[in-house]
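Sharing a structure below in structure tokens format, with a few things to ask.
Heads up, one of the protein chains got dropped from this complex, but the rest are sitting where they should.
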Amino acid sequence: MNNKVDLNCDMGESFGAYKLAMDEEAIKYITSANIACGYHAGDPQVMAQTVDMALTHGIGLGAHPGYPDLMGFGRRKMDVAPGEMKNYFIYQIGALQAFASSKGVKLQHVKPHGALYNTAAVDKELARALAQVIYNLDKDLIFMVLANSEMEWAAEEIGLKYAREIFADRHYNSDGTLVSRSNPQSVIKNSDEAAKRLVKVIKTGQIEALDGTSFPVKADSICVHGDTPGAIQHMINLRQSLEEAGIDVISMGKFIR
Amino acid sequence: MNNKVDLNCDMGESFGAYKLAMDEEAIKYITSANIACGYHAGDPQVMAQTVDMALTHGIGLGAHPGYPDLMGFGRRKMDVAPGEMKNYFIYQIGALQAFASSKGVKLQHVKPHGALYNTAAVDKELARALAQVIYNLDKDLIFMVLANSEMEWAAEEIGLKYAREIFADRHYNSDGTLVSRSNPQSVIKNSDEAAKRLVKVIKTGQIEALDGTSFPVKADSICVHGDTPGAIQHMINLRQSLEEAGIDVISMGKFIR
Amino acid sequence: MNNKVDLNCDMGESFGAYKLAMDEEAIKYITSANIACGYHAGDPQVMAQTVDMALTHGIGLGAHPGYPDLMGFGRRKMDVAPGEMKNYFIYQIGALQAFASSKGVKLQHVKPHGALYNTAAVDKELARALAQVIYNLDKDLIFMVLANSEMEWAAEEIGLKYAREIFADRHYNSDGTLVSRSNPQSVIKNSDEAAKRLVKVIKTGQIEALDGTSFPVKADSICVHGDTPGAIQHMINLRQSLEEAGIDVISMGKFIR
Partner (left out) sequence: MNNKVDLNCDMGESFGAYKLAMDEEAIKYITSANIACGYHAGDPQVMAQTVDMALTHGIGLGAHPGYPDLMGFGRRKMDVAPGEMKNYFIYQIGALQAFASSKGVKLQHVKPHGALYNTAAVDKELARALAQVIYNLDKDLIFMVLANSEMEWAAEEIGLKYAREIFADRHYNSDGTLVSRSNPQSVIKNSDEAAKRLVKVIKTGQIEALDGTSFPVKADSICVHGDTPGAIQHMINLRQSLEEAGIDVISMGKFIR
């Protein structure tokens, strides 16, 4: 269906003396970076370096705000009221915007992190709060959303630009949700299988669920990971497969209107 | 010498369940608010509320970044390298800029907090680093500096706007430095005496030091405090004395070029 | 039923420059202090001062551990796995134990804070995890539990000492749970009414629920608050009413076996 797709990856999740992932390698193969903003991961040094690195590689800059839980890496749900989460969002996005603006550039997108992403995908009030905050900050920002989730509907309603995301290495249920990681079949470990599957999703606009049924999805961006063994090779394979199939792999900012 | 002066006060230093100072009262009598940015004090909720409150009262918005030391309230010197402090500055100022920009306004000034202010006043490399960062973020931002300090020289050198600050309730040494708080005469406790003294400083451009000698100072802003007993009454007295002496009490953004 | 009761109050919830509640006053009227341990509130300075103050007044020392959420004051539920919460508990209780042991005394009890308390009251796995950790640290420690909750059953099962707590100013439902704060009748604001009611509960071993029915409760400790207007006067009234009714107001450590 589409002949364009973005590849996004979480970046800048190191902190102080702690180094996480292989950002210097991963950044060569992706088109958009989701940069941690100091709440679940990242610190000002890391943010400055990651913005510089992304600019060097000409990829899209995105804020990746999360819950204020460094010890839990933002992976634990917290009962933060939507009105309060709005302010946490402004704080984190604003901090990253300043690193971009001090280099004369603007952010391309915002993607919530971890447990916040999962919660906003199913919680209408939270999804709207986040979409509204992004819209107020900068109408040109793209909200990166789980395809077919409350986040997508919130962006649509508010008139905020959005990019629908699918996951490179995950199986889906027939209702469009991700198969839980507790199911041993949830993760697609074979790199070639994952790449072929994604080419088909982009080309056909259909995902085959684990039960064999299909459902429609319009995918603007594919989420890849840079912190697992073999991650870089997976990215290279995926990018090559997409390009061989005639799909342009470019930053979402170049095709999301 | 001047017939205009700004009154600035630290604001938004509450955190979570912890309330500090009487911002709601103090904000009625000042013309510029230095708003904490979450490192030494303040949190996103407090920042949002303080920005709203300052806009309601039509006063200038300033960022008040500090060391990352909430437990010490930013009052303890930390050996942070200037290059790293630059990034802490960008982070904190950017976070506050976003609260302003989501309301459609811009920040007026930046004033470093506590031990960072004291260190930058005497450390040339740090002063330059901070001035440079502010200049890169927004050339219209005013750097609030201790009069006659390394911060003033740094702003001058870089071509950054600056406002020279004096303290409402403190005695000075003949070399322009503040009398140490360890000296029992360091703080002027009598509200009328302090007000008269400040009127004279603004009118004459001279400060009388504790030893009776005088030295020149161009004061653009007077720092007042909102967290001590009697603070609000001091502000009222001071503002009235200044106005009765024909001095305009207005936001620094209206006269600093 | 009982002729003895303990009065407990949260203490040591100040942090750095932030002062909370009137601990110096409240401590005169209570018999057990629940001392914050640096996660949801409190810091090492405050812990040291609060332990000293409690020893001066001869009251029981308790640890008051919470979620690692200073910004939310531990009032927001976090999805922390019970196994991980065990280690947060050891950390916080151990830190306070050291302040006690450096003064040659031991802790009397442990009371979870805020959202952690509410969660442990209804989550069997979490309640058991917390009870087990306390038992492993020191078999003499008393677990302060919501009467008739999962915490009580967990302590009973493990063989850990426990004190059943009721709230001085709250109405109950007929099933023993607290009436939600969203119900305007949830809080008993009249000090005399609250005091009379508590005397009756201690004397009869029955609580009258908001719907008029009664249910049995064995209350070992009454939770009072020191951070609201009129709080100190409420404590004085309550203590006087209890004593006039012939009830001994003493530290739980003196009667819990």
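A, B and C label the chains in the order they appear, each numbered from 1.
To be clear about the criterion, contacts are C-beta pairs under 8 Å (C-beta built on N, C-alpha and C of every residue); 3 or more make two chains touch, one makes a residue touch a chain.
A quick note: this is a predicted structure, and the numbers were derived from the prediction, not measured.
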item	value
Which residue of B:53, B:78, B:158 or B:209 touches the chain not shown here	B:78
Selected residue (touches chain absent from view) among C:15, C:99 or C:117	C:99
Touching residue (missing chain; options C:90, C:105, C:209 or C:245)	C:90
Subunit C, residues in touch with the chain not shown (by the definition above)	38, 44-45, 47-48, 84, 87-88, 90-99, 101-102, 133, 136-137
In subunit B, positions touching the absent partner	68-69, 71-72, 76-80, 115
Contact footprint on subunit A, counting only the chain that is left out	15-18, 20, 41, 43, 70-73, 75
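Note that in this section only the chains that are shown with their structure count from here on.
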item	value
Distance from the mean Cα position of subunit B to that of subunit A, given in whole angstrom	40
Centre-to-centre distance between subunit C and subunit B (centres being mean Cα positions), rounded to whole Å	43
Where subunit A touches two or more other chains, by residue	none
